[in-house]
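Pasting a structure below so you can have a look.
Note that one protein chain is taken out, while the other chains of the complex remain in position.
Just so it is clear, A, B, C, D, E, F and G label the chains in written order, and each chain counts residues from 1 on its own.
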Amino acid sequence: MTELYSRISKDNAAVILVDHQTGLISGLVRDYGVDEFKNNVLALANTAKFFNLPVILSTSFENGPNGPLMQELVDLFPNAPKISRPGQINAWDNEDFVKAIEATGKKQLIIAGVVTDVCVAFPALSALKAGYEAFVVTDASGTFSQQVANAALMRMAHAGAQLMNWFSVASELQRDWRNDSEGFGALLASQLPGYQNVIGSYMGAQSDLGEQNN
Amino acid sequence: MTELYSRISKDNAAVILVDHQTGLISGLVRDYGVDEFKNNVLALANTAKFFNLPVILSTSFENGPNGPLMQELVDLFPNAPKISRPGQINAWDNEDFVKAIEATGKKQLIIAGVVTDVCVAFPALSALKAGYEAFVVTDASGTFSQQVANAALMRMAHAGAQLMNWFSVASELQRDWRNDSEGFGALLASQLPGYQNVIGSYMGAQSDLGEQNN
Amino acid sequence: MTELYSRISKDNAAVILVDHQTGLISGLVRDYGVDEFKNNVLALANTAKFFNLPVILSTSFENGPNGPLMQELVDLFPNAPKISRPGQINAWDNEDFVKAIEATGKKQLIIAGVVTDVCVAFPALSALKAGYEAFVVTDASGTFSQQVANAALMRMAHAGAQLMNWFSVASELQRDWRNDSEGFGALLASQLPGYQNVIGSYMGAQSDLGEQNN
Amino acid sequence: MTELYSRISKDNAAVILVDHQTGLISGLVRDYGVDEFKNNVLALANTAKFFNLPVILSTSFENGPNGPLMQELVDLFPNAPKISRPGQINAWDNEDFVKAIEATGKKQLIIAGVVTDVCVAFPALSALKAGYEAFVVTDASGTFSQQVANAALMRMAHAGAQLMNWFSVASELQRDWRNDSEGFGALLASQLPGYQNVIGSYMGAQSDLGEQNN
Amino acid sequence: MTELYSRISKDNAAVILVDHQTGLISGLVRDYGVDEFKNNVLALANTAKFFNLPVILSTSFENGPNGPLMQELVDLFPNAPKISRPGQINAWDNEDFVKAIEATGKKQLIIAGVVTDVCVAFPALSALKAGYEAFVVTDASGTFSQQVANAALMRMAHAGAQLMNWFSVASELQRDWRNDSEGFGALLASQLPGYQNVIGSYMGAQSDLGEQNN
Amino acid sequence: MTELYSRISKDNAAVILVDHQTGLISGLVRDYGVDEFKNNVLALANTAKFFNLPVILSTSFENGPNGPLMQELVDLFPNAPKISRPGQINAWDNEDFVKAIEATGKKQLIIAGVVTDVCVAFPALSALKAGYEAFVVTDASGTFSQQVANAALMRMAHAGAQLMNWFSVASELQRDWRNDSEGFGALLASQLPGYQNVIGSYMGAQSDLGEQNN
Amino acid sequence: MTELYSRISKDNAAVILVDHQTGLISGLVRDYGVDEFKNNVLALANTAKFFNLPVILSTSFENGPNGPLMQELVDLFPNAPKISRPGQINAWDNEDFVKAIEATGKKQLIIAGVVTDVCVAFPALSALKAGYEAFVVTDASGTFSQQVANAALMRMAHAGAQLMNWFSVASELQRDWRNDSEGFGALLASQLPGYQNVIGSYMGAQSDLGEQNN
Partner (left out) sequence: MTELYSRISKDNAAVILVDHQTGLISGLVRDYGVDEFKNNVLALANTAKFFNLPVILSTSFENGPNGPLMQELVDLFPNAPKISRPGQINAWDNEDFVKAIEATGKKQLIIAGVVTDVCVAFPALSALKAGYEAFVVTDASGTFSQQVANAALMRMAHAGAQLMNWFSVASELQRDWRNDSEGFGALLASQLPGYQNVIGSYMGAQSDLGEQNN
């Protein structure tokens, strides 16, 4: 069982993205709106990029109906290991996948994927069993319905997984805005339309006052 | 308490379907839409059939308002033991039911039924107490409302049940697509309209290119 | 503007199915669950078949991402005219489509499609303008969200379209169970799981009494 | 088209209850919760009884899966004409049904039934066409989903039906509490648990003060 | 029938608040959250006050379970005519009520109340019939469920009522911010927590810059 | 911590109903519909009555705005101890309340009340701490919102409470239909409209066949 | 009243975007998710750009809490007239706004804005009254709640506005894919993540077959 509060550390974390493939997202994901889900996945991916975390991609039968990986992920991580599993459903059953994780030397695994109850739950539970810490990014993982998602999240929580969302992952990695205030602000602005709006208003307000002062 | 991540194995699992009777479904199930619920139940049943798992059916007062078992289940499993309980509400209180389970020699019980809070929860909790592993198939189990379902699922999760859905059961049993790629694909296509669509698109796309190449 | 209550007649109605293609359903339809939507579309199609109504199929760019027509529709209506539109978005802009409708000699058009706000609304509005009656089958038509669907339905209702669902279409065509009680009952049983359940219970109850009587 | 605001009058109104049968409610109604729907139907029925309005009951194939009329309705209106339609889906197509309405001499028809899109919409539209006023009691009518209900209600509203609910029907019939303040209050208390609570609190408060005063 | 777009004018409008009584709100209103509903009603009331519109209050059996008028309304409008109806359900049936309206000399009636389908719908329809314009404030009116509310709003819209919300009423009365920019801003800030937040942020931003400039 | 699966026994259980008062239900309960909530509470009460379980009622400030106990509970349990707490919010802080429980000699407490997060959660947690088993009847307990209910249920589940609903309580107490098949059936029929419908259909079907046989 | 089906034409349409300001969106819009709303607004904007329609921007008090226009709109339309209204709430009350519309020479106005019930409804109703056609883009317009939105849309529909969504606007303007198949496809792919996925799958499928063929 993991610690009471295990904090994700930039030095000890890797990001695992499992089966964010066009066919699976299109055909199966119904617990998030299409706009929201795409933005959440890219937000997690850009978070990984911003913190230079090792990223491991995996796909299942991408030469088939499951479809290719989201093109944005391919473009963001051209050098990341991409484990195209020839058949294993639980990515952890694929030796190359586990080796790729071991090669990172990290023990904190930040995991998201499609669908939550299989492609996320199975490797997350395997990782916990293998002694890793598993941080499940719930809002960058999608599945058939909110009811299915809830059952899968409860199952993982009872097995010791830490349930998070992309924003809490980013915040924990950042720890302190001063580590790179501008960069982190830009990350949030580009991924959170709600935050982009308040930034826009803030800059507008300052510009207004600037005009008044002249 | 069960293991951290106990994997369902084809060699050690049996499927228990409790009280999927026409009257109970019609009168009581309101946490899933009628189309979705029927498809989920048949998907679990066809999964059991595909993997040749032993199946045990049980009914409560089928000669009465609770109604007969869904005809599709009767047709799919003509040789499965069907325990018509003369009165016991918790199927585990029926000796024949427990004997039928023991006769399978399996220790992993995949359980679904109507209604979740009684016909599923009671035997699942009894099975856990008797030393079995209980895998509750949440989306092939129905009840009065989502609020009732949530409370029952929380109760079972805290007692050590593994919350799953039919698709994660099928995926864990299959382990690797290569064990029978075509058969498993056909199973999914016939039970998941969303997946059927992406398969249809894939085949259409290949056919398009085929035409172009000629 | 149509009459106050124009009744669909078997002798004067044709069914128009626009763009029920795998890619469009998979990628765009989010106002109905996947199981429910598939069942609704097939229910309308089987209704058309049961009443021997002329059916006109149309697709948009089926050799492309929009994907092929749902295979079940192809199988149900092998001889129906299928207008593969080379580019027109409003099917009514396609001369062959209008000719196919004219060829039926019918003036009551029962229309469903994907997506509701375009592939249904545009030809329905055009049909109304051309003097036809338009019966929009709301639950066999899908789109991006319930909000988009509501706006499109309000628009069509204000223009004189009759908003229906597949069950009310079937019921109006049947008029009287005695026209073919068994056939109509079988149609409903196969398309309405909720009705199938009450039929199952009824037959079970009669069989129970039969047993008691012997 | 009806008047801008046609008021239901005790002297000119009849209540039409179409197909509130056990099988239909159980198998088909999903746009209201089971408790709420039963209470709404009985509230409308007791309203009819309270105001001594003529009531006409109709059933469709009650000797079959559709099941018998809700027993409470049978008990409340033992002398009401009950038109058991041998096959007509639109009750208006049944001569006895229309004659029973004509026999009341009323021109304002208060209509509810199962399902909304067929058993309510068809006779309501026919009644409008025949020159009657149609007051559709939306919350004592049920169907497959809220989406189906909305489409049917929009259709009827555009054809001139007045959309009401049982409480607005009762209130319009009552006109003035002084016509029978106690009786009307008792009707509301017995049918509206929320109102029952405020009455209970009021009586409790007066009793408290009574005690204080002594 | 009202004009295509009849604009509410400060000089021609009166506000009618019907039966916002503690017992009715507590026992019957379920289509809005309690916080939201209270805020909406007070927002409309403060809007009336801000624009010095004549206000007419009415209650039904306030010496009884329906309870007294919301105290805030009593406090805001100590001099408004309050028509305590001795029994009439439709306030328009009360002569004093109609006289009070006539005494204002206004022809545009802004109406809200509890419950929407009776206490709002009946006088709004009567007002339309009597030649007034009726502006129904949908979000300051409450009832049993969203389904009941929708049916009542559709009914009123088809009869010619203008469906509005308190914010659109306030905005139409204000016409131009420059008529009293501070006062109107203060009204919105005090009634719209969402707007209060953006004002807070704006003032904070200006204060920040002010500090920077010193 | 309670056992894995502690079964409620007729011989060892008492029912505790806390603060089901008219004012509290009317003013505070919003996580269930008014019809559904009343029916659930009465269903639990009638279950207690049917099994002759000792019942303990408690109220908080019933001579005040909280209002009197629901009259139906008073009528059902005229001889049950009713602890009118003079001020203690957690009923367990009231000595008479604890003594009344001790006087039953039962160790399994079936608890429901208004509001879930206080009047249920506090005594349930106290009972667990005092060594009792706590069975929380989630659907006969109400509170401000589903979000508040969920948090309270999670809190209790983590502290060892068994989350149930009235139907699972009744079913566990009954154990076997044969203990009193008619009585139990009548209990369910009177409290579950959905079950009442399927019973009605069953009896109708048998009556049909009976007619055919004659 | 507009025609039965007035088709938007590239040659006769202008796009009016009213008050899509950061403060208003952030503080007031709650009927769409933040991701979905931003994407919808930009989709409409990019549609306008793609078809080279004249665009008119307007803001209300942008030097204040309402905040500046969304930066993306500023960037997309650097040369569009931007009417900064000094106080008028209904943009149509601003002479420059009306002149800007007149200067386009277009009679079909495609209108979206924040909030729907004021900034969209008021100018849309004014435009209708002035003889223009008003096409309201419902999903690129936001407001306080779905209830407020529904009331505002019903009001506009009854006054003759055409309710549309950005996708139906784009589709009607395009008329025929062959007018610019690639460009239109790219527009949809970039604005509809669901469509982007099916395109990704299609290209993946063709690439698979390409590999097989070599």
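Annotations for the structure displayed:
Please note the rule applied: contacts are C-beta pairs under 8 Å (C-beta built on N, C-alpha and C of every residue); 3 or more make two chains touch, one makes a residue touch a chain.
Worth saying up front: this structure is predicted, and the values here are computed from it rather than measured.
The missing chain, though absent from the view, touches A, D, E, F, G when the full complex is examined.
For the options E:Asp96, E:Asp180 or E:Asp208, the residue in contact with the chain missing from this view is E:Asp208. If you put the hidden chain back, the residue from F:Ser84, F:Asn150 or F:Gln206 that touches it is F:Asn150. Taking the complete complex into account, A:Tyr202 is the one of A:Phe77, A:Trp92, A:Phe144 or A:Tyr202 that touches the chain left out. Against the chain not displayed here, chain D makes contact via residues 198, 201-202, 205-206, 208-210, 213.
Touch with the hidden chain on the side of chain F covers residues 23-24, 26-28, 30, 60-61, 64-67, 86-90, 93, 115, 117-118, 121-122, 125-126, 128-129, 144-145, 147-148, 150-152, 154-155, 158-160. By the touch criterion stated above, the residues of chain A touching the omitted chain are 4-5, 31-32, 138-139, 146, 149-150, 153-154, 157-158, 162-165, 167-168, 171-172, 174-179, 181, 192, 194-195, 197-199, 201-202.
Just so we're on the same page, only the chains that are shown with their structure count from here on.
Chain pairs A-E and A-B differ in how many C-beta pairs they share in contact, with the greater number at A-B.
Of the pairs listed in D-F, A-C or E-G, the one whose interface repeats that of B-C, with over half of its contact pairs matching by residue number, is D-F.
Remark: chain C and chain G have CA centroids separated by 30 Å (rounded to whole angstrom). Residue positions of chain C touching 2 or more other chains: 23, 26-27, 30, 33-34, 64-65, 67, 145, 150, 154, 158, 192, 194, 197-198, 201-202, 205, 208.
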